[in-house]
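The other protein chains are all here in position, but one chain of the complex has been omitted.
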Amino acid sequence: MTSAGHQPGNQNARLAWLFALPALLGLLVFVLLPFVLSVILSFTNLRLGSPLPLEFMGFSQYQRIFTDQAFLAALRNNALFALIVVPLQTGLALLLALLVNQPLRGMVLFRSLFFMPVVFPLSLVAVVWILVFAPGPQGLLNQVLETITLGSWQARDFLHDPAWALPAISLTSIWQGVGFQMVILLAALQGIAHELYEAAKVDGANRWQQFVCITLPQLRNAIIFVVLVTTILAFRLFDQVQIMTQGGPNHATTTVMYEAVNSAFGSQQVARAAAMTVVFFTIVLLITLLQRAVSRHERVIE
Amino acid sequence: MWLRKLPILVLSGLLGIFPLLGGCDRQSEADLMVLHVWAHAGQEAERRVLQAQLERYNQQSDKIQLKLTFIPERDYNAQVQAAALAGDLPDVLEFDGPYLYNYIWQRHLMPLEDVLPRALLDDLLPSIVAQGSYGQHLYSVGVYDSGLGLYARKGALQKIGARIPASAADAWSIDEFNQVLRQLAARDDDQAVLDIKLNYSGEWYTYGFSPLLQSAGADLIERERYQASDGTINSPAAVSAIQQLQTWIRLGYVDPNLDDAAFTSGRVALSWVGHWEYERYRNVHKEDLLVLPLPDFGQGSRTGQGSWNWGISRHSRNSRAAAQFIEFLMQADEVLVMCDANGAVPGTKSAVQQSALYGRQGPLALFARQLMQGVSVPRPKTPAYPVITTEFQKAFQQIRSGGDAKQALDVAAQKIDQDIRDNQGYPFLQ
Partner (left out) sequence: MNDKQRIRMLSVYLVLTALAFMFLVPVAMMLFGSFKPDDQVLLQAGRLGSLLPAEFSWFNYQDVFARVPFARYLFNSAFISFCIVAGGLLVNSLAAYAFARLQWPGRDWVLLVVVALMIIPLEAIAVPLFYEVTLLGWRDTYWVQIIPFIANAFSIYLFYSFFLSLPRELEEAARIDGAGPWRIFFRIVAPNAKPVFATVAILSFLTQWGALLWPLMVTHSEAVRPLPLGIATFYSLPPLQWGDIFAFGVMMVTPVLLIFVLFQRWFVQGVATTGVKG
């Protein structure tokens, strides 16, 4: 693809390196290097600030975390959270995008409203939602649910109830994140050529058929992108857990990142936290590769 | 293996490089010394007092200038730890109660007995001395200490004809306490008659409820050599004491207190909390307010202690000046000014005597007596404290939600002991 003989190959390569060098250098020094260090540390017993000599411990950190109830619960919770949030958030985002895409007045206002939570820092969102989930009949959510169910709702302490804590956090995350996905899907929606719909109408397709046969396939790439990013972010869940539930009750909401940060800064066990993040990275990498493989496979079939 | 040398390399690198780079002018001119002071950003009143004290001290001397930085309380320990790791500690700084021992063990602090006057050392409350000592030395002193007890409404207790304990020795037994709860609940609309500050989180659980274990004859860790929690934190006595608490929650006696107004609004008659609530409670209940010792779970009423304390960094170049500043803060007048602001127990006996709240006839004299007579138990004096409190808090979270108490405490014991083993028992390498 090189142009007609103007640039010899290695000059092109040198130029490319010049273009890419600052970013690659930054990534190398500030992301890759610390991560590699993390991997190395996961084989030791490094403790924050300990005057004791560092020791090599082989795989014992890994052994320990995989026999730790809290860590196993964290893995399970991360998976559950991703399974709940990714489809729900994507589905809701699609719904919102479809609604806001109507050629009606005031859509820009609605669009801004739905995107607004994205602008909030997660820590602030968590603090506000603590109030929303306030226990007792005076709690906001409890009140709303009581009104909707015409009085048959029992007031619950969502954040301290093992069954409701993770759904509560999921709701908070969905609230905060759906606006971003909506914008992506909306943009993709607006990129679909009208002629496709016209042609379908001429062929006699009803609204549902149009949706399934035109809209969804055209949105395919956008949806894949959104699902991929949301999955990665779902596994990084940390802020809300730290502020709202501190991993409880009974490990119902602890996550891998939460366990890792607490190990490092709460219990000062850096090496253990390093092992957790290595496991985290591996899992997410596998899932990401899997998702890409599946999506590529489907594309081939089409 | 080079990896073994890594921390040492890092540390020597820091100590070598840092004075050259970095931003603090620690190298003092011959005529003006700058002393860096870190304090936690506590209540408004506390900060104002400390600020004023610093200004007064600065005016006194034209050789020393104090530079104060306030660090947000919630993240205080994390920031101090980060600074300690970087070899970047200020000359004088506060420590949050039992988190002190970690820094002592990491050799960041210098002993104080040689730089503080004997008179001051003798004047300190026994609890302050207990908190600040580690190994053979005293590493910190606290301007104030904390008091923990049971606030009650006299009228409510009189209505059920309950005995009113006069001192810690006289405290309600656990049976009496349960009976009081039962009787109060019978007269109460929503059954909730006790507030144990469940809306608090974090360190409160350890501070507020380890006395429960201690009163039952158990503890967070064995105190002989601080090597193991197993058999102590999860002993039958500990489990049954904690189960008492669970029972109170289960029977509905405990108010969730989300609005932090259970006691002030009169919803409950009892509030298990520390000295910091006294002023607010007094404003509402006035003469009806009682201050009682915590109930006796079998081995005598016990209570908590410990609060912020001041220490001097081992690497400070101005340790003499730093010591003089601490001496200044510990003068009875200065102690009382601070304690007026935050309502805490003064840290010296002479200040206690002069205190309206904590002196002999004062309404909170009980708290001062508890600290002076050994009713209070310091939280475990070990570098493992961060792990101990983290694990206990996790266990408590489960316990308060109705989980299996023995299992939760067993897990805590196991984690704590493993940490101690990992650190070879935290040998104190001087």
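In this document, chain identifiers A and B correspond to the written order of the chains, with residue numbering beginning at 1 in each.
Methods note: a residue touches a chain if its C-beta (ideal position, glycine included) is under 8 Å from a C-beta of that chain, and two chains touch if they have at least 3 such contacts.
Fair warning: this is a prediction, and the values are worked out from it, not measured in the lab.
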| item | value |
| --- | --- |
| Contact residue for the chain not shown (choose from B:188, B:222 or B:260) | B:260 |
| Contacting the left-out chain in the complete assembly, out of A:83, A:124, A:163 or A:216 | A:124 |
| Where the missing chain touches chain A, by residue | 1-4, 6, 9, 12-13, 15-17, 19-20, 22-27, 29-35, 37-38, 41, 48, 96, 99-100, 102, 104, 108, 110-125, 127-129, 131-132, 134, 136-140, 142-144, 175, 179, 183-184, 186-188, 190-191, 221-222, 224-225, 229, 232, 236, 238-239, 257, 260-261, 264, 270, 273-274, 277, 280-281, 284-285, 288 |
| Residue numbers in chain B that touch the chain omitted from display | 10, 13-14, 17-18, 20-23, 38, 41-44, 69-75, 78-79, 82-83, 85-86, 88, 197, 199-201, 258-261, 276 |
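Heads up, the rule we're going with is that only the chains that are shown with their structure count from here on.
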| item | value |
| --- | --- |
| Chain centre separation in whole Å, for chain B relative to chain A (CA means) | 39 |
| Chain A residues within the chain B interface of the complex | 40, 44-56, 64, 69-70, 134-136, 157, 160-162, 246-250, 262, 265-269 |
| Chain A-touching residues of chain B, taken from the complex the two chains share | 1, 3-4, 6-7, 78, 81, 84-85, 102, 105-107, 201, 256, 258, 386-387, 390-391, 393-394, 397-398, 400-401, 403, 411, 415, 418-419, 422-424, 427, 429 |
